[in-house]
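First comes the structure, then the notes that go with it.
All protein chains but one are shown at their positions in the complex.
Presenting chain A:
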Amino acid sequence: MTVASEQHGLEAPMPNATVGLDPAEVAKLRAARRERVGRWLLPVVILALSVVLWDRVCVWNEIPHYIVPRPGLVLEALIADWPILSVALLNTLKITFGALFIATVGGLALAVLFTQSKWIEISFFPFAVILQVTPIIAIAPLIFIYVDSVQAGLLICAWIVAFFPVLSNTTLGLNSADHNLRSLFALYGATRWQTLRYLRLPAAMPYFLGGLRIAGGLSLIGAIVAEFVAGSAGSGSGLANQILEASYRLNMPRMFAALLLISVTGILIFLVMNLISHLLLRSWHESALKREH
């Protein structure tokens, strides 16, 4: 959020020029600028330092590369094994985004259905909760027994993990529309569809996006967990399979390289979700606004 809001934040309707400002205001502006730079510079510096420390610890303690590889070695493995790892990454990404897409569309549709009829919500919400609270790792073996296609099994697992936050957040959002606005819609004789389209869906947007942000990370976790359970090698194997396979061979650098790719994917999903959220809410929602005090 922070990086995105810095780049895309609306300019507050205040003069930006320092002309005619008293020293306190100038100091405030300077502090704001310092914070803007520090916000991305500090994490980068800390990250670089910890990589250096990792390298030094390996050297000082003479840790062999088959226990903890040095960062350079991981990078070498990443480049050398890229043909294998890139295919695995692509497979994992397919499952992750496939599951995220189904979870988003399905969660949104179910939430709309739930708010249209109390009886549907009462009948089916417990099922959603059951799916959510049962650990995916416990259901996954069953799914792989009953579902022939490994791809479909992976998709189902990742979807089960990811859809609940979208469903529950969107349901909450759809029910959070301002009471007086609902009265107003009733007064002007709005149809059910109009109330949904012009009032409840926009009001649910921040909640939905909050759910989406969680679902993005969860769909990656779901995909990785499912891959571990499926454990299959071959054409459809993803990053988790690479980690498993490398661990059998004690190929530590490749394990680290695959892990790095998973982390980077997770971070990118997080950033993309934040960006989407910011772009959609920046003109009106409190969460995306910068305030001058």
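Rule of thumb we're sticking to: a residue touches a chain if its C-beta (ideal position, glycine included) is under 8 Å from a C-beta of that chain, and two chains touch if they have at least 3 such contacts; residues count from 1.
As a working rule, contacts and distances are computed from a predicted model.
**Student:** Could you tell me which of "Cytochrome c oxidase subunit 1", "Glutamyl-tRNA(Gln) amidotransferase subunit A", "Transport permease protein" or "Nitrate/sulfonate/bicarbonate ABC transporter ATP-binding protein" is the UniProt name of the chain missing from the displayed complex?
**Tutor:** Not shown, but named in UniProt as "Nitrate/sulfonate/bicarbonate ABC transporter ATP-binding protein".
**Student:** Using the touch definition up top, pick the residue from A:Val51, A:Leu75, A:Leu131 or A:Met205 that touches the left-out chain.
**Tutor:** The single option touching the absent chain is A:Met205.
**Student:** Would you indicate which residue among A:Ala80, A:Ala186 or A:Leu250 is in contact with the undisplayed chain?
**Tutor:** A:Ala186
**Student:** For the chain that got dropped from the picture, name the residues of chain A it touches.
**Tutor:** 13, 178, 180-181, 183-190, 194, 198-199, 202-203, 205, 283-285, 289
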